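Note that one protein chain of the assembly has been removed; the remaining protein chains are unaltered in position.
Chain naming follows the written order as A and B, and within any one chain the residues start at number 1.
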């Protein structure tokens, strides 16, 4: 079970959280093309490596937040608030 | 002393407490502290089990949890447990144990005939045969194979015991209570860390419990262990768990332990769980898992009476048992010499030590010689003799070129083998730690890990006792962040063993018929492994899967390194080029029930009860599960079946009034300055113009354009909406609202609150609803003019705060009375009493379904299945044409979502008004359409309608709205197809006069 460091509550067990999928996917305006719309809906990088992803502390504060996690190891590298840019981990990850 | 092979004055058993148990119906006498294996060995019995494939007679090869052979069934009735290791099962008075996989008896097992057929049954033989004639596989061959396979029989009665689950946090978890683990735990504990130390055995000490030679600070090892354990127990920050195996190392230092609490007790306290699973989140983990001695692979190495040297030492020193009278030791390692010396010292004869090494030397070897034990250098064991018990062995010289000469047969009743020690890497590897092959030791050792973990002692290749203790202290200090730790002086110890062997022992001649076992339990021989390589299975994972080596209940603890060495030798490649099979949890098997813990029966899943549940039960309601909720389905009166009860409830609602507990409806309060804008963006409907005190049916789509949920929404204030959702959709809708609000529309100033549990909902539906309700609402004017359909009022009912919705899911004049849940029963009672004179009738979910179907109202999840648009279910009217955006807007413009042949919601009538279609029936164009064929649609809801006195149904049909009045056919499963006509889905009161009344 993962240990997830909620930016608002601190480290908590994974069972308190709901996964929110890949982060930084902006919802386009309603007048975009079908291709752009379906890309927003369905296409994902499915990164093997460091993935920016969303979690919601659904059984806690209820807040969504972002995390950087390496999908090859499940180790987290950063937790950060929704709306803030992906942290630059430099050469670290 | 009972037991001819029991040695007085030895062992840690309590000889003042004799224990009698049964094994295969025979009485066996042992002592408190014995295992089944040690008690049987004390009587001179090695034969304890039969192998999987050849049904070979087998005795214990080990003295612990890694035992592959001596598997037994223990207990009776619901407490019977198969496949337990006799080497681990602690005896108690009255225990009933049985051997397994034999018929008719352990000594005479008809299945042993399989050995004769062994040449026809090499690895993977079943892939090559049993294919003819076709159809015989699962009728003839497979049942035969299944009966022959398996070990013990499965339990056939429910387990009466209970189990517990415990979550814990600690600074340092130490897995293994041998010398390294004890040292690490004490060092960490003294440094102030919160420590959990677990050990799979009944007591801590590990190898020290059988080491009668070494001295620590001048103390015998056993005494030192007692002292250290006492010190640990004095530390309040240290928790010591015995009979507790660390079996799973998950991500982020989550380690699961399995603690066995009652299996060793004759009369366990009834309130004590049988086992407890600990889920420990550890800041740091110290693995002190030790090392396991390797078996040697030679012809007949599986005969009862052949065991690991370390096991014989354990039986001698822990249980006071001589495993035989006359032993032969075969070794490639110094450690077995100490065992030989111990045996000799205890009065057993050691006929010879056959050492595979050309020139063994050193103090242990000299000590053995000095003791008069014949040491045979450069000697292998050509084969072991005997059947139910080893009777002797041929020891043969190995020349400098590796050839084996003619040997001599030495009689014996015990063969002890030692191929050196394999560090236990299971937990390190489960945590995805790297492994590296150590050429000097010839074994894999732990490498880097991404977890905060360190290994200590022999599980990382440190073997000398003084080094192990220092290693343990260092690991404990590092884990705890301590500066200084305890220091002990090992005043006497054996030098760490050198040498070791893996693979097949050298032998004379090809030995084509020889069975030399690599995996004892699964009967995988060296030849099987070689055959797999010959057939192209070169990855060690392939070899494992093709031969099943390492897949038995010991999970390869005794076999993996030998199998690897054989493959390595055959291919002429280094072991690390071949790899190692993945270590898969659990370390040792863990009871299913322990994982389930208390989550059984009513505790399996939370049960959500609506506020009027007790009332419904008192009324004799029949219930149904809806998600986690238990809802009243109908209220049968004496002599009524479901159909009669539902019909009566429906008629009552249409004629007078019905009362219904609708509290399970999901409810969310949407509040804030931007609440209306939020609603506009979230729902397909428009909300800006919805006045305060008004309600509207709302429909939620996903951004894929498909219907997700629906419900009535009331506007409490300009900045406040009372949203309802389906029962099953409540959590999902709130999560989706939060998702969009927090991540897409942070510009909106809106608060979302789940109010499902706060507001109970009493639905009062029927032509007399107003008459019943009006006197109760504390002066609120609910007349038709003052409170029309889809109006919302706040007020009180008998002084209880109320949000009153005039809404209808039945087509009748109706109200949904929202009151605080805590006072709902009182309000319900008042309404119930007020309605009594009118003939108010309670109704359940089934009548609710019928009533809404008569009106053609859809149920999300019944008419829709996640691929329906609002248009498909006749709700295009709800979709705003003017809003610039809302969830689903873009997708709803896709051509495919507007195709004319989409499934559309229609009504369906059978020619025979008594015939009720079955929900799920498919609709096809012709009565005699040949199969296979495509459906034109399917029935989603179907009932007998009391109001229409005929059956009605709702269906989703391709282009259905354009096919009104046409016919389709519904093929039945066991009769002719039923002709149906497509009609408007609103069967009852299409003008809506009744609900507006």
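To be clear about the criterion, contacts are C-beta pairs under 8 Å (C-beta built on N, C-alpha and C of every residue); 3 or more make two chains touch, one makes a residue touch a chain.
Methods note: contacts and distances are computed from a predicted model.
According to its UniProt record, the chain left out of view corresponds to "Sarcosine oxidase subunit beta" among "ABC transporter permease subunit", "ATP-GRASP peptide maturase of grasp-with-spasm system", "Acyl carrier protein" or "Sarcosine oxidase subunit beta". Checked against the full complex, the candidates B:18, B:220, B:486 or B:627 give a single residue touching the omitted chain, namely B:627.
From the set B:233, B:411, B:582 or B:783, the residue in touch with the chain omitted from the display is B:582, counting the whole complex.
Summary of contacts with the chain left out: across B:27, B:618 or B:973, the touching residue is B:973. In the complete assembly, the contact with the undisplayed chain comes from B:256, out of B:256, B:490, B:656 or B:684. Contact with the omitted chain, checked across B:354, B:531, B:675 or B:750, is made by B:531. Against the chain not shown here, subunit A presents residues 1-2, 14-15, 18-19, 21-22, 34-35, 38-39, 41-48, 51, 53, 69, 71-74. Seen across the whole complex, the unshown chain contacts subunit B at 52, 79-83, 119-120, 122, 125-132, 134, 137-138, 142-143, 145-147, 149-159, 161, 165, 248, 250-251, 254, 256, 277, 279, 432, 510, 512, 527, 531, 534-539, 541-542, 545-546, 548, 551, 553, 555, 582, 584-586, 589-593, 595-597, 599-602, 604-605, 607, 624-627, 633, 704-706, 709, 726-729, 845, 849, 859-862, 864-867, 891, 894-897, 918-922, 924, 931-935, 938, 971, 973.
Criterion: only the chains that are shown with their structure count from here on.
If each chain is reduced to the centroid of its CA atoms, subunit A and subunit B end up 28 Å from each other.
Residues of subunit B touching subunit A in their complex: 167, 250-254, 279, 281, 432, 450, 703-704, 735, 738-739, 742-744, 746, 884-885, 889-891, 894.
Within the complex, the subunit A residues that touch subunit B are 1-3, 13, 18, 20, 27-32, 34, 37, 40-41, 54, 56, 58, 62-64, 73-75, 82-83.
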